[in-house]
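Attaching a single structure in structure tokens format; questions to follow.
One chain of protein is taken out of this complex; the other chains stay put.
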Amino acid sequence: MHRVFLMITALCLGTLSCAMAAEPINVGALLPMTGSVAAFGQMAWEGINTAKKIEPEALGRPIEIKLADTKSEKVDSANAVSRLIEKEKVVAIIGEMISGNTIAASDHAERSKIPMISPTATNPLVNQGKKYVFRVCFIDPEQGQVAARLALDQLHAKTAAIIYDISQDYCVGLKTFFQREFTKGGGKILAETMYKMGDRDFTAQLSRLKAAKPDIIYAPIYYTELALIAKQAREMGLDVTILAGDGAQAPELVQLGGKAVEGLYFTAHFHEDTINTPMGKKFYELFKKEIGKELDSYTAQSADAYFILVDAIKRAGSTDPVKIREAISSTKDFEGLTGKITIKPDGNAIKAMVVNKVQDGKFVYVTTIVP
Amino acid sequence: MDYSFALQQLVYGLTVGCLYGLLAIGYTMVYGVLRLINFAHGDLLMVSAYAGFFGIVIFQIPWPVSFAGAIILTALLGILIDRGAYKPIRKSPRINALITAIGVSFLLENLGLVIIGGRPKSFPMPDVFAGSILLGAVNIPALSIWILVITLVLLAVCLVVVRKTRIGMAMRALSRDMETVMLMGVDKDRVISFTFALGSALAAAGGIMWCMKYPAVEPFMGVIPGLKAFVAAVLGGIGNVTGAALGGLILGLAEVLIVAIEPDWSGYRDAVAFFLMIIILLTRPTGIMGEQLPD
Partner (left out) sequence: MNKTKVSRDKSLTIFSVLLLLAFIFYAERNFNHYTIRILENIAIFITLAVSYNLINGIMGQFSLAPNAFLAIGAYTSAIFTLSPEEKLRSFIIEPMIWPLSVLSLPFAVSLLLAGLVTALVAFFMAAPVFRVRGDYLAIVTLGFGEVIQVLANNLISLTNGSLGLKGLHPYTNLWWAWGVCIFTIFCTVRLINSSYGRAMKAVREDEIAAEAMGINAFRVKTLAFTFSAFFQGVAGGLLAHLITTISPSLFTFMFTFNLLIIIVIGGLGSTTGSVIAAILITWGGEALRVFEEPSNFLGFNYKGVPGMRMVLFSLILILVMLFARSGIMGRAEFSWESLFRWFRRKLPC
């Protein structure tokens, strides 16, 4: 009898202590952890986890991140997002990294009225006509235009050649808007060649670019291919300045490219030296201490997506997804890791763009451009 | 397109072609004996690349030892895969073995992803292979010469092994009629293990060459080369060693020359390569050097 009584008391106490510990706020992380762009997902996952250590709670409740893998593809993105919403009961979602997969996932989030913040989906189509889909990165037209202005005004290029990945919307988008702005500004595109994701040999394409003798090569592609292209270009004696986009900002660019990427310019979201917000500095130090790698664009933007989301939950004062959406869309001059971020009513971000350069195996800050 | 430009493209095309060819030889050897499309072949390339990378960068072992170690390790893994995954289902329909091969391929890729991570690693290139020779206006990278020489040597070795040695005779016999060969007292499993070891070692050598040329090591790096090698092997007549090397050369040259001749077609490169393959197969339904196989 005595024992039963003890057990009941223990049980009561147990439930009591459970009730006293605040219930966590569930936030979804929709990331490509496997499949062709798994590297991006793994970078983002590090960013979100490090950011969570700095801002572990909101409204006095701990934040719990529910990860769902998208296998880098659309069918699984759509499945994973509905799992996060229906089964994990998340109040908001960070993800996906690739525009196409974000579009696939956003449809269900929009209908369920769950806000979604993508760290790196730059395609303008991502949040077209959507109320609940946001992003913390630039969109392709902005970045393409800035790159064209940079090429024309600061690098004094009159002619350009382009190499890009035809199977990636990011590359096709940047290339198109660069081309439009560059020709509008009086420049001339001399050659344009393409490759397909997974290709590793670019010698034929580069030979064509070399024969065209451009002032500059625009290569709006991801860091792995960019490093290989730079390497193969230098090997064949093509020493033209290369200009790239934010997909270039990862330490792997220098590791893979070595000397070949020296003097390469790219438009980006931040530079380590320009991190001047208190939260940004805190994150940077923690990241350096725990991960010990050079900070890359994918990690930084995922951290920013997390910070903006937590800030929005705090300002909303509730975990109601609709109120969180309101709060995200009224984000103004938020001091994130990658600078001051304002979210426009259409879901896109306004932020200053940084131009970086590779010098002595390091990324060097060149200038800031406000688009 | 002037003369030196054309020659230059030929050099580039030959280099890519040799790499495809090297992989295709291993593909075709396993196929010849077992009639198994070993989809994990491309992933063995990835394993050897990682082994070489870890040897040189992490454990600081001199490169010849690292490379040899990587090749041996991959050959052993090839035997292990055969014993563990393919041997139990030798009597099942061929398509089962194919699915198992896809399973092994997925397993290797995803293990790499979970254990090592998806971020690409930089493969170090020993100085011996660096530099280039200028021949007139044509720039020949030293690595291209190495790749060509190594491919030719390995092709010769394979041909000698297959044609002149006892085990090669057993291999050829196995591909004709497995049951009769067993009646002759040949240890079938030993021959198959040897084939796998040889094929995997070729994939490993190809992988190291591949990584020196394209120094990004990542878990999915073997998928596209594996697919291309498969195409090359079929193109040359699957099961035929010389054909595989030839198929690789044709594919590599075609890929480079298509872009060099008409840059606007660069977006259609893969389509043109596959189209070429379809045309060849339609005129020669068993590949360039293949013979009619018993079904």
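When the chains are written out, they are named A and B in that same order, and each has its own residue count from 1.
The working rule: a residue touches a chain if its C-beta (ideal position, glycine included) is under 8 Å from a C-beta of that chain, and two chains touch if they have at least 3 such contacts.
Owing to the predicted nature of the structure, the values given are computational and were not obtained by experimental measurement.
Novice: Determine which of the presented chains are touched by the chain that is not presented, and list them.
Specialist: Taking every chain of the complex into account, the missing one touches A, B.
Novice: Based on the whole complex, identify which of A:54, A:67 or A:155 touches the chain you can't see.
Specialist: A:67
Novice: Among B:85, B:125, B:145 or B:257, exactly one should touch the missing chain; which is it?
Specialist: Residue touching the absent chain, from the options given: B:85.
Novice: For the chain left off this view, which of B:96, B:165 or B:180 is in contact with it?
Specialist: Considering all chains, including the one not shown, the answer is B:96.
Novice: Just one of A:87, A:113, A:281 or A:362 touches the chain that is missing; which is it?
Specialist: Looking across A:87, A:113, A:281 or A:362, the contact with the absent chain belongs to A:87.
Novice: Looking at A:27, A:43, A:63 or A:103, which makes contact with the chain not pictured?
Specialist: A:103
Novice: What residue numbers in subunit A mark contact with the hidden partner chain?
Specialist: Against the left-out chain, subunit A lists 31, 33-34, 38, 41-42, 45, 66-69, 71, 73-80, 82-83, 85-87, 99-100, 103-104, 107-108, 111-112, 123-125, 128-129, 166-169, 171-173, 176, 196-197.
Novice: Would you write out the residues of subunit B that touch the absent chain, in ascending order?
Specialist: Answer for subunit B: residues 31, 37, 85, 88-89, 92-93, 95-96, 98-100, 102-107, 110-111, 113-114, 227, 230-231, 234, 238, 267-271, 274-275, 277-278, 281-282, 285-287, 293, 295 touch the chain left out.
Keep in mind that, in the parts below, only the chains that are shown with their structure count from here on.
Novice: Within the complex, which stretch of subunit B touches subunit A?
Specialist: 5, 8-9, 12-13, 15-16, 110, 113, 117-122, 132, 139, 141, 210, 213-216, 218-221, 223-225, 255-260, 263, 266-267, 269-270
Novice: Flag every residue of subunit A that touches subunit B in the complex, lowest number first.
Specialist: Residue list for subunit A touching subunit B: 34, 36-39, 41-43, 166, 191-196, 198-201, 203-205, 207-208, 211, 224, 227-228, 231, 235-237, 250, 252, 255-256, 258.
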